[in-house]
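A protein chain is absent from this complex, but the other protein chains hold their places.
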Amino acid sequence: MGEIIEFTVNGLKRRIEVEPNELLINVIRGKLGLTGTKYGCGIGECGSCTVLIDGEPALSCLTLAIEVDGREIVTIEGIAENELNHIQEAFLDQGAVQCGFCTPGMIIMAKYLLNKKRNPTEKEIKEHIKGNLCRCTGYINIIKAIKEAAEKMQNSNVKAISKEL
Amino acid sequence: MYINRVNTKILPVEFKYFAPKTVSEAASILNRYGEEVRILAGGTDLLVKVKQRLIEPKYILNVKGIEELRFIEDRSGEIGVGAATKLSELVGSEIIKEKLPVLHEAAEAVGSVQIRNMGTIGGNLCNASPASDLAPPLLVLNTSVKAYSSSGERVIPLEKFFLGPGETVLKPDELLVEIKIPCPPEGTGMSFLKVARTSMDLAKANVAVAIKLDGNTVKLCRIAMGSVAPTPIRLFQTEKILLGSEFTDGKIERAVQTASEEIKPITDIRSTAEYRREVSKVLVRRALKKAYERVKEGEING
Partner (left out) sequence: MAKKVFSVIGKRTWRKDGVAKVTGKIKFTHDISLPNMLYGRVLKSPYPHARVRSIDVSEAEKIGAICLTFKETPKVKYNERLVSVPEATYKDRTVLTDKPLYVGEPVAAVAAETEEKAQRALELIKVEYETLEPLMDPEEAMKPGKPLLHESVVVADRVVKVENNVACKLEISEGNIEKGFGEADVVVEREYKTNRRYHLQLETKTVICKPEIDGGVTVWCTTQSIHNTRILLHQIFGIPLSKINVKKAALGGSFGSSIQTNTIVPICVALALKARRPVKLVYSREEDMHDHCCYQVILRLKLGAKRNGLLTAGEMHVIVDIGGHQIQAYPLLGCMAGWWVSLYKIPNLKYKGIAVYTNKVPSCAMRGFGNPQVTWAVETLMDELAEKISMDPLEFKLKNYVGLGDIFWGQGPTVKSVITSCGVEEILRKGAEMVGWNKRGEPREKRGRVRRGIGMARGFHTSGAGGPLAGQTVDYSGATVKVNEDGTIDYLTALMDCGQGDYDTHAKIIAEELGVPLRNINVVLTDTRSTVYDVCTHASRATYVGGAAALKAAREVKGKLLEYASRVLDVNPNALKIKPDEETGQGVIYIEGVPGKSLTIGELASLARHKNWGTFAATVSLRQVKCPPHFTGYFVEVEVDTETGVVKPLRIVAGADIGTVINPGLAEGQMHGGFAMGLSMALHEDTPYNPESGDLTNKGFITDYKVPTAADMVDVEDFKVFFVDTHEPTGPFGAKGIGEGATNPVAAAVVNAIYNAIGVRFYELPITPEKIVKALREKEGK
């Protein structure tokens, strides 16, 4: 027997019927058609399925859809308010994208980190993406990109403040 | 036909789902369905096992929504932690960082940011993995846990909590509700160390140490290890070597030797019994020295 759940995905309210054994990843990808969230291992080792639930990163392959009733979800498709955010731009600037399969999870983690901390150390960056496997880049350009994004965000904050003044 | 039953893309098992809001509701569900219920307190272990068909629960009881199970309380002399407190909350807690830094270190060593944001302290303990990173520090802190059922509650010393891989003393109708951690006496130095295959892995071996000295005489000594026996264990024999004696290199080496004899490591996919025995010596030695340094730092700073 399915149950009706209501939750927000990328700012849009959704009301859908789910079975207790349906996984969040399959609801997001299948029922909502948001295929940016990826299946990589299904057991929490690769981080490709990472989404934000109430602002905190979670593995959608190990989350029951029924658990997110009443909660707020952000996927890669909802990460930028406009076209691209600083993180996405920095990933492109730094050649941090190769096959792109890990990219959504990486960007979600970068977003979470930079929301929490404006100027993370390299160690903190690594700690935040160590649950996200990448087989192409050796991580170096991804770390560079997150550093660049942090700098850009700080500069744009400075600009925003100086505009106000 | 195991290979055809596993499917990590979906949960290939049907079950009924409960998400109670209170402990007493949870307890009555447990009371009614007993062994057929599995408690979801994170999902990073339970749902993996369901996908792997290691367990096929008829009922899943999600305790993550029970607010009364999510707290970290400083009760002067004891820290109380609600069983559904997330590992990320442990890592982020100022109380834990200040009063139980060793637990902070160990919680940080678990999995990834995502895993810690999903997993809970109660889930970690009830999963009863011999490789739990939380168990050794909690063991050296003389932790006890509180179980609740419709017929009442009981407090169990953590030392007596684990029975074997995946097995605890909890009865089918019992719910782990609280972790009670006595604050170590002033001046105690503690450390946690872990060896694993990569930076994101279960331990091949881990260790936690708590020592307190009077001058150079060891007044308190507790050592616990993980992944070297069917359950996380206290190394009582090893502790005895040091307790009451001078903290010297000679004593440390005797303790290290005893530790390697006291543990019961096996060969599995992550490592070999031989290596575990060797590296346990290294870990115990380093952890003792690190704890000692912290005692000394504390003396200077204090």
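As written, the chain order gives the labels A and B, with residue 1 at the start of each chain.
Methods note: contacts are C-beta pairs under 8 Å (C-beta built on N, C-alpha and C of every residue); 3 or more make two chains touch, one makes a residue touch a chain.
This one's a predicted model, so the numbers in the text were calculated from it and none came from an experiment.
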Could you tell me which of A:Leu24, A:Val97, A:Leu114 or A:Ala150 touches the chain that is not displayed?
A:Val97
Looking at B:Lys9, B:Lys171 or B:Lys264, which residue reaches the missing chain?
B:Lys9
I need the residue numbers on subunit B that touch the omitted chain, in ascending order.
1-10, 12, 52, 195, 197-202, 269-272, 274-275, 278-279, 282
May I ask you to list the residues on subunit A that touch the chain which is not drawn?
21, 26, 29-30, 34-43, 45-46, 48, 75-77, 79-80, 84, 88, 91-104, 107, 122, 125-127, 129-144, 147
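Here is the rule we go by: only the chains that are shown with their structure count from here on.
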Between subunit A and subunit B, the Cα-mean centres are separated in Å by 29
Subunit A residues within the subunit B interface of the complex:
3, 19-23, 26, 39, 41-45, 47, 50, 56-59, 61-64, 66-67, 109, 112, 127-128, 130-132
Looking at the complex, which residues from subunit B come into contact with subunit A?
8-11, 13-17, 19, 40, 43-44, 47-48, 51-52, 60, 62, 64, 88, 111-115, 117-118, 199-200
